[in-house]
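Right, chain A next:
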Amino acid sequence: MTLKTLMSGALAAALVAGPMAAAAPAQPKEMFIPLLVYRTGPYAPSGIPIANGFVDYFTLLNERDGGINGVKLTWEECETQYKTDLGIECYEKLKGKGPTGAAVVNPYSTGITYQLIPKASVDKVPVFSMGYGMTAAADGRWFPWVFSFPTTYWSQASAVIRYMAQQEGGMDKLRGKKIVHIFHNSPYGKEANPTLETLARQMGFELTLLAVDHPGQEQGATWLQVRRINPDWIFMSGWGVMNQVAVKEAASKGFKMDHFIGNWWSANESDVVPAGDGAKGYKGATFHAPGTNFKVHADLFKFVYDKGKGGGNKDAVGEALYNRGLVNAMLSAEAIRTAMTKYGNKPLTGEQVRWGMENLNLTEQRLEQLGVKGFTHPIKVTCEDHEGNGPVLIQQWDGKKWTIVSDWISPMRDVVRAKIETAAVEEGKKLGYAMRDCAKEK
Partner candidate 1 sequence: MDPQALEPDRDTFPKLVRCNAEHRGHKVAIREKDYGIWQSYTWREYFAEARLIALGLAALGFTRGDKTAIIGDNRPQLYWTVMASQALGGVPVPIYQDSIEKETQYIIDHAEVRFAVVEDQEQVDKLLHIKAQCPHLEHIIYDDPRGMRGYSEPFLTSLAELQELGKKFEVGHPTYFDDELARGKPDDVAIICYTSGTTGVPKGAMLSHRNLIVTARNAAEFEGLQSDEQILSYLPMAWVGDHIFSYAQSIVTGFAINCPESVATVLHDLKEIGPTYFFAPPRIWENILTNVMVRLEDCAWPKRKLVHFFLELAQDIERARLSRQPVPAWRRLLYPLGRLFVYGPLRDNLGMRRIRRAYTAGEAIGPEIFVFFRALGVNVKQIYGMTEASVFITVQKNGDVRLDTAGTPIPNVELRISPEGEVLYRSPGVFLGYYKNPEATRQTVEDGWVHSGDAGIVGHDGDLRIIDRAKDVGRLADGTLFAPKYLENKLKFSQYIKEAVCIGQGRQFVTALINIDLAAVGNWAERRNIAYTSYTDLSQKSEVYDLIHQEVGRVNRSLAEDEALRGARIRKFLILHKELDPDDEEITRTRKVRRGYIAQKYAALIETLYGDREHVEVEAKVTYEDGRTGTIRADVRIRDVAVPGDSVSP
Partner candidate 2 sequence: MTELLYGIAVAPFKDMAGSPAFFAEVLIGGVFAGLMYSLVALGFVLIFKASGVFNFAQGAMVLFAALTLVGLIERGVPVALALVLTTAVMVALAWVIERVVLRPLVNQEHIILFMATIGLTFFLEGFGEMVWGANVKKLDIGIPDRSFIVAGIQINQLELSAAVTSAVLVAVLAVFFQRTRIGRALRAVADDHEAALSIGIPLKTIWMIVWSVAGIVAIVAGIMWGAKSGVQFSLSLIALKSLPVLILGGFTSVPGAIVGGLIIGVGEKMGEVYWGPLVGGAIENWFAYVLALAFLLFRPQGLFGEKIIERV
Partner candidate 3 sequence: MTGPDARPLLEVAGVSVRFGALVALNQVSLGICHGEILAIIGPNGAGKTTLLNAISGFYHPYEGRIVFDGKDRTHLKPPDVAALGIARTFQNVALFKGMSVLDNLMTGRLLKMKGSFLLEALYWGPARRQELEHRAFVERIIDFLEIQAIRKTAAGRLPYGLQKRVELGRALAAEPELLLLDEPMAGMNVEEKEDMCRFILDVNGEFGTTIALIEHDMGVVMDISDRVAVLDYGRKIADGAPEQVRKDPAVRDAYLGVSHD
């Protein structure tokens, strides 16, 4: 106890002085965005492309446009290894950086998101958990500081079910079919279960939930059960090594791969490549297109990679999760841009960016301006709806790349939104929040 005081004192002197000194010469025309990344550890294969997409888009904005409306973006990466305690450390370290503090924080882990939700409102930093995190927080009336647009796990699950139904030939055709949900045995993996259970009741399909414990290298028993059930469809909410093993097991067990759909964290190149040819036909949900056939990618090559400022390997541009990071960065930037329409073209605080996010309206036209027409779907966020209830695409692995094999599939909003509102009350109350009146916000 005694030495610790000494040690921490000495370390404090060494460390606090460091970051402080580094932060001092920041220019006033800059905004700071903390990046919680995981480029190492068991989840690095997913973390690396996301982080690269993020960084590349910001670099592009700075290089091509000189920032957002003349305000340069700065950022600092902090390695979390997908661990909550490191996430907290990173957040605390970075939340006050830059002349106006952190503009928006992307936790990139459901666990870390849960830690940051209570803190963000106190620190006045919006939490942007794009397509993950606490689904209940999509109800902006209870969670003003948390955003999950363009879509959520629950919406995704409903959209995937809708897709299966479409493939079977209509919404009523799922009745009597057997669907298996293989999920990572964690709150993240279990997110889709209630929605699926509700839908199973409503649509009459037979749902089996099979949990796979972290990390999921050995799934023999799970796939034995799959083989016994012999389902019509498999939906998977996997993560990390579990995905690769599952895809491989499915292939080797001779399951119809095109009836195996992963959620958007189970459908990256890294999940299918180790399975080799066996993965051909495997499908995945997404809310943006894969590949590099968009103007924004051309710009990325031109302004970023050709200048040698790329965050990663050029070949990896366009991977599913790379594009995920790109979309995430783009949405963040657009939210900032939106906020500038109200607060002026200057560095903004987190509180101001929050307004921008809540009033984000990404139209088809704006998407075209951004060079991402067809890459993602238009989004409108409101005070009540922090999700935007975005539609979902299904992509399929052809052995070399992902291709989109569906139209935009709308989630079942009637089912999902009601569940979200119920959950929001529950989660909001837990944190001692009160519901705000959106009518008064305008």
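We adopt the following convention: contacts are C-beta pairs under 8 Å (C-beta built on N, C-alpha and C of every residue); 3 or more make two chains touch, one makes a residue touch a chain; residues count from 1.
Picked so that all candidates are chains of the complex that A comes from, given by their letters.
Every value quoted in this text rests on a predicted model; they were computed, and no experiment measured them.
Pick out the one candidate among 1, 2 or 3 that is in contact with chain A within this complex.
None of the others touch chain A; the one that does is 2.
Of all residues in chain A, which touch candidate 2 in the complex?
These residues of chain A touch candidate 2: 39-42, 44-45, 48, 185, 209-213, 215, 217-218, 220-222, 224-225, 227-228, 240-241, 244-245, 248, 251-254, 270, 273-276, 278.
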